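Only a single protein chain was left out; the remaining protein chains are all shown in position.
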Amino acid sequence: MVSGLIVTIVGMSVVFLFLTLLVVTTTYMSKIVLKFFPEQEKPAAPAVRKSSADAEIAVAIAAVKAHTKS
Amino acid sequence: MVSGLIVTIVGMSVVFLFLTLLVVTTTYMSKIVLKFFPEQEKPAAPAVRKSSADAEIAVAIAAVKAHTKS
Amino acid sequence: MVSGLIVTIVGMSVVFLFLTLLVVTTTYMSKIVLKFFPEQEKPAAPAVRKSSADAEIAVAIAAVKAHTKS
Amino acid sequence: MTFGQTISASFRELWLTTGIFGFLQEGGWGNVVMIVVGFGLLYLAINKEFEPLLLVPIGMGAILSNIPFAEIAAHSSLHGEFVQGALHLHEVSGGFIGMFYDFGVTSGLFPLLIFMGVGAMTDFGPLLANPKTLLLGASAQFGIFIALLGAVALGEYVPGITFNLYDAASIGIIGGADGPTAIFVASRLSKDLLGAIAVAAYSYMALVPIIQPPIMRALTTKEERQIKMEQLRHVTKTEKIIFPLSVLGACILLLPSATPLLGALMFGNLAKECGVTDRLSDTMQNALINIVTIMLGLAVGSKMQAEQFLNLNTLGILALGLVAFCIGTATGVLLAKLMNKMSKKHPINPLIGSAGVSAVPMAARVANKVGLEENPNNYLLMHAMGPNVAGVIGSAVAAGVLLALVPVLG
Amino acid sequence: MTFGQTISASFRELWLTTGIFGFLQEGGWGNVVMIVVGFGLLYLAINKEFEPLLLVPIGMGAILSNIPFAEIAAHSSLHGEFVQGALHLHEVSGGFIGMFYDFGVTSGLFPLLIFMGVGAMTDFGPLLANPKTLLLGASAQFGIFIALLGAVALGEYVPGITFNLYDAASIGIIGGADGPTAIFVASRLSKDLLGAIAVAAYSYMALVPIIQPPIMRALTTKEERQIKMEQLRHVTKTEKIIFPLSVLGACILLLPSATPLLGALMFGNLAKECGVTDRLSDTMQNALINIVTIMLGLAVGSKMQAEQFLNLNTLGILALGLVAFCIGTATGVLLAKLMNKMSKKHPINPLIGSAGVSAVPMAARVANKVGLEENPNNYLLMHAMGPNVAGVIGSAVAAGVLLALVPVLG
Partner (left out) sequence: MTFGQTISASFRELWLTTGIFGFLQEGGWGNVVMIVVGFGLLYLAINKEFEPLLLVPIGMGAILSNIPFAEIAAHSSLHGEFVQGALHLHEVSGGFIGMFYDFGVTSGLFPLLIFMGVGAMTDFGPLLANPKTLLLGASAQFGIFIALLGAVALGEYVPGITFNLYDAASIGIIGGADGPTAIFVASRLSKDLLGAIAVAAYSYMALVPIIQPPIMRALTTKEERQIKMEQLRHVTKTEKIIFPLSVLGACILLLPSATPLLGALMFGNLAKECGVTDRLSDTMQNALINIVTIMLGLAVGSKMQAEQFLNLNTLGILALGLVAFCIGTATGVLLAKLMNKMSKKHPINPLIGSAGVSAVPMAARVANKVGLEENPNNYLLMHAMGPNVAGVIGSAVAAGVLLALVPVLG
């Protein structure tokens, strides 16, 4: 019973400490990011292109196919 | 050779008994279902929505995205 | 050091021999194929149908569904 | 023996392998009960749509594993020659569900792969827009520890219930409302209870729309439920990339025992958010998580074997799991009320506190629905997603503490 | 040695690792033959489109496993330290196809996962609309047992052929016209014949359009082939959900030895029909079954190793497999004729009896095609799907009987 109580007290303390720490770090992280790395006006471009390697493979293959089929 | 014959006789008997049993149970199952759980007139709705959890996730994410991007 | 040199000499020789052999066989293979198995004028058909088993399953299922839903 | 006698002897041999004969042996009734329970889970999953993605495989696992003589959940055996420093394999035997259990569950692998997929499906945006809601995800973990205390008490004072601290911790984690976390912790601390714990965790997650609303209404006033929250700000891609890394960093520094869970979650999330590994993120969210869900569900169901399941302990687990859910919901709501009272500038609708138990995204939807009942224009869904995903982090942290502390104290 | 001598010594060493050198050693000609057979399978799969999804991996497995010195099909070894109650792994070695075989085939895992996917692809609707066709799926299993008898006879009376009852049962199951069932049974009863049995099963399944029509025509009159069947009734979703569960229930009560196969099949089917686990059903039908098909095909091909394959037994298996297919087709058609005579109210076109051998959906298409030849407006496809999927159940039941009975009698 005693060890159960200990786990409870220590456990909830750690949970709250840890998540409070995350609140603080996340808040500061966001501030820093928004200040120093504000999002560009047009973030559409990176959303369109998928993983670069894929894209390149696709390009290469498409080019090759287009050619060999002509 | 004898054991082969035994396996054959016992085996085909069981196969026919089992599938005959299935004929009977399936026939009765269908009768009961058609009598007590007839299909509703418009079963289109359930066909459209996929697994509910998925749908909810999709809704939630879509809502969030729609918002955070605005 | 000596074994390193040996590996290098033997290794590069084999790489060149092997790929030279491939140049030769590939060239002849292509010549034979182009002579005896020239591509038909309309190779579009096989590109459309996917793996035949799939297609058959799809056909069968579609037919069944079309029917049972009517 | 004549030929006719041999034939009838063969039929008798066959009769000795039937399920009916098996059920009539000692303990066979337990298998019947568990098979019925398995069919019951299928009914709930399919007809009531209670977490079907998990309960269909779990129910099927329970059915298949309780079939007499079929040995579908038999442990794996590796057959071969033992020589100095090696086992040369000839053959692997065992039931197919038993193999999933041995290689995927006892090792902790499957819950972690699920968490990877969950990470790849999670959007931490609402949490980043309102980081305070992390605290709601902390508060809702009270349910875990209250249930743990209850389990210790039951184990000490109720005859027929045998929970020790390891078991109590595994039972408590049901209150985390997070299936993979519960399975991961139970597989580490209390394997024998795994089946009952997993079933309780997923059942109550499925019952969230029934369990939570009365508690939410009882603890809040009409005015509180009508509170309108400020629109969430836009969150940049950079923040979304840095967040999983910073959570992982904090976890490395302070709580390594939670890093398998949070590491897998944040790896999946990073793969999704970084924008250059869409192939991997797509696979984590689809093929990989689905394959593992099938195997994990069957394996968890296979732990619903009569001898291990049909006893007072299981009843205790089901009761405590419900308690844990209710308390987690309540403490989530109560902290939200408190936060609302302390900071007047940014009003918080206390209903979103209930989403802190996790059960993503069901709990957030419930908060939204209860809110709409009072004010049809007050959409809380996005606001509730913050505490909802915070609850996942919160229960992983709680799991980390339990994994670190229980072996020392127990 | 001078440097030049060392160089040429190295080339000599390299020569000792070439395939040409390997083929010239004792028994090396067998590897050459099997590699040629492997290329032959690829030719049939690609050019003739004989079950390419299986024969391409099987052919490639046969080729790769017969390469001298490459050890691609070598059994796995687990290297590490043995301590009290545990093996601490350092390393796993073995050929990659050998690993697939050890972990996926000897354990029975891969055929069951395939069956899960097959279940998720199967529509039992036509069977439910006309349950009598289940009997056609029973009748077509005569092929299994006649071939079994033939194998016992060959084993007793033909020198050089060594079939015992275990082998005979595994050979007979080729007549089930169902690849995974054949592999599952052979991996349980007669591992050494696995390669030949799997190859025979898939080859004859691929040859269904050639093997069946003459038999079908010989056993039916023109009038019978022109019989038009009533349109199948609509089957409700509820029936489709209950059917897999009721088959599983019957199998639990009467034939637990068939529950791994039928349980996997019906789990997959339930996941498809229940409508709330589409994610899982999609994965079973695609990523999972494809991955397993690749690995299973390679592993089956790896059993086509010269020593085990190039003998009279293989010839016997190929001959008996063909016999089993022909007899199964014939008995399916004959029972359909009988049923047609007995019930005048609901006419049955005897051609659909041939679909009872399984080989889904090829056999149903063949029935359809032969029917169209006589009456261009008589589409039998849907009617033939009933016996076709019944044949899958029928051969799983036959497999269950064999798995239960042969170890007792053999």
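Note that the chains take the letters A, B, C, D and E in the order they are written out, and that residue 1 is the start of every chain.
We adopt the following convention: a residue touches a chain if its C-beta (ideal position, glycine included) is under 8 Å from a C-beta of that chain, and two chains touch if they have at least 3 such contacts.
Note that the structure is a prediction, hence the values are computed from the model and not measured.
Every shown chain that the unseen chain touches in the whole complex is listed here: A, C, D, E. Here the missing chain is touched by one residue of D:Ala271, D:Leu298, D:Ile352 or D:Ala398, and it is D:Ala271.
Annotation: of D:Val33, D:Val158, D:Ile241 or D:Leu372, D:Ile241 touches the absent chain (contact as defined above). Seen from chain C, the chain kept out of the figure touches residues 1, 3-8, 10-12, 14-16, 18-23, 25-27, 29-30, 33-34, 37-39, 43, 46-47, 50-52, 54.
On the side of chain E, the interface with the absent chain consists of residues 10, 13-14, 17-20, 22, 35, 39, 42, 45-46, 49, 52-53, 56-57, 60, 63-64, 67-70, 72, 76, 78, 80, 82, 85-96, 99, 286-287, 290-291, 293-294, 298, using the contact rule stated above.
In the full complex, chain A makes contact with the omitted chain through residues 2, 5-7, 9-10, 14, 51-53, 56-57, 59-61, 63-65, 67-70.
Keep in mind that, in the parts below, only the chains that are shown with their structure count from here on.
If you take chain C and chain D together, the chains in touch with both are E. Counting hops only between chains that touch, chain B reaches chain D in a minimum of 1.
Traced through touching neighbours, the fewest hops from chain B to chain C number 2. Chain pair with the larger contact count among B-E and C-E is B-E, by C-beta pairs in contact. Relative to the C-alpha centre of chain D, the farthest chain centre belongs to C.
The mean-CA centres of chain A and chain B are about 40 angstrom from one another, to the nearest whole unit. Among all residues of chain E, those that touch two or more other chains are 234-235, 254-255, 275-277, 279, 401, 405, 409.
Residue numbers of chain A whose C-beta contacts span two or more other chains: none are found.
Going by the touch rule set out above, the chain pairs that meet are A-D, B-D, B-E, C-E, D-E.
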